[in-house]
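A single protein chain has been omitted; all remaining protein chains appear in their positions.
After this line comes chain A, so read on.
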Amino acid sequence: MESFADILLGLGDKLAAHVVLAASAIALGIGVALPLAVWASRSAAVSRVALGFASLVQTIPALALLALFFPILLSLRAVFGEGLPTLGFLPALLALALYALLPILRNAVTAQANLDPGVLEAADGVGMTGWQKLRLVEAPLSAPFIMAGIRTASVWTIGAATLSTTIGQPSLGDPIFAGLQTQNWALVLAGCFASAGLALVTDLLLGLIERGLADRKRWQWAGGMLAVVLGLSAALAYQSGGKNDDAIVIASKQFSEQYILAQLIGSQLEQAGYEVEYRDGLGSAVVHNAVTSSAIDISVDYTGTIWTNNLKRTDNPGRDAMYETIRQWEAEEHGVRVLGRLGFENAYAFAMREDRADALGVATLDDLVPVAGQLTVGGDPEFFERPEWDAVREAYGMRFGETRNFSPTFMYNALRSGAADVISAYTSDGRIAADRLVVLEDPREALPSYDAMVMMSPRIAGDEDVAAALQPLIGAISVEAMREANFAVDREGEGKLSPKAAAADLAARIGL
């Protein structure tokens, strides 16, 4: 495992992206809030509506607000054309700017309302026009209060910007999300440390500007502003310097297997001489759209997921037919190239303890039917609502004695302790191997297949060199190999690996 200091030093590009995103969002927030505040100070109705709206936005969790911009921008493509990005910088910018609105707006409106009426009357009395009054009197007297609002907004925005990782915008959330999923606490801490440090420094500098404005000390606020501008310029310079439009962007969803496969694909491409970038921890729903719009270039998705979520199919034509249908549909509908299947499935399957399966003489779901009435089945919270559950009961006429819900981690514990006899496991889960579980075969193919496939965005779909570099992975990863790699990342204590190290082991195992 890398040391904390090494991780922290390696976050330069994430920090630069974070700074640019947060600063842009705050700037946009200021740009909207200040004119709105001026308007609100001249009309009570505008003030009520604007503050009401900003407060309403604030009640939406930041994570949801970020995700909401995806469908909003998608529908706006009807107006602005297909070039409108639905992921990454733009939605993150818009959501965070909305979030920054309230503290700035509220402070600006309050500052205006609390200006000394005698001073305002004097401004009229000496012959100021409305604009002169705003510029010479209202703005400078409100400035310290507005600055306090900008400070609050900045700290919020820098914190909330970590969530933009989920919609494909690089930020300091990348190490946090990756670390949480792979239980790499050094990575989580490094991300939190960097983000909190950035928030503190920003707060300090803006505080300096605020006090400088309040005390009317020009050097103080000008110095603070200079420091802020320098920091921003450095971030911008770093970002534009490190930017490579030719780099191939590899996405991963928020679980260990995805991080490992992304690293495996990345190292293959790097060996072939390509520059790669990782977009880790994307929301599951976001990944497919990202690859069809070339916001990312390579993802690993699962046949069953695409089948239900994107093709909206509920039937099960069998593993190969399902894959072939998806491959054609992706090519025709989106121009996405499905390069091939990696060789393993991450499907729902029924698993039992080895000793229990032996004792009952169960190896397939057919074997389970006569004894199911005396058994307890455990599933994750959504399993018993999913079509897979209905399909199994229908195909085999299965009737269990009892059904119980567990969170995924406790599901395996329940099996170990005997609280459940059978569970709905995930076939590539490392705990299947670690706990020596038996995965029951599904001869009637009631459970749809979840074959892992490599998807290539329209941008690189025709690139035969990329395809050739990844060809050795196709059909090469057995479910046993994947389970082992997953377990190495998911486990605690001795032998725990980073996704990168697990990917290297996996590569060695499959002979790359």
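Annotations for the structure displayed:
Basically, a residue touches a chain if its C-beta (ideal position, glycine included) is under 8 Å from a C-beta of that chain, and two chains touch if they have at least 3 such contacts; residues count from 1.
To be clear about the criterion, contacts and distances are computed from a predicted model.
Its UniProt record calls the unshown chain "ATP-binding cassette domain-containing protein", which is the correct pick from "Iron hydrogenase, small subunit", "Succinate dehydrogenase", "Transglutaminase" or "ATP-binding cassette domain-containing protein". Across A:V119, A:A272 or A:A359, the residue that sits in touch with the chain not pictured is A:V119.
Shown as candidates are A:V137, A:A295, A:M322 or A:L415; the residue that touches the absent chain is A:V137. Taking the complete complex into account, A:T129 is the one of A:S3, A:S43, A:N114 or A:T129 that touches the chain left out.
Mapped onto chain A, the interface with the missing chain covers residues 116-119, 121-129, 132, 136-137, 140-141, 216.
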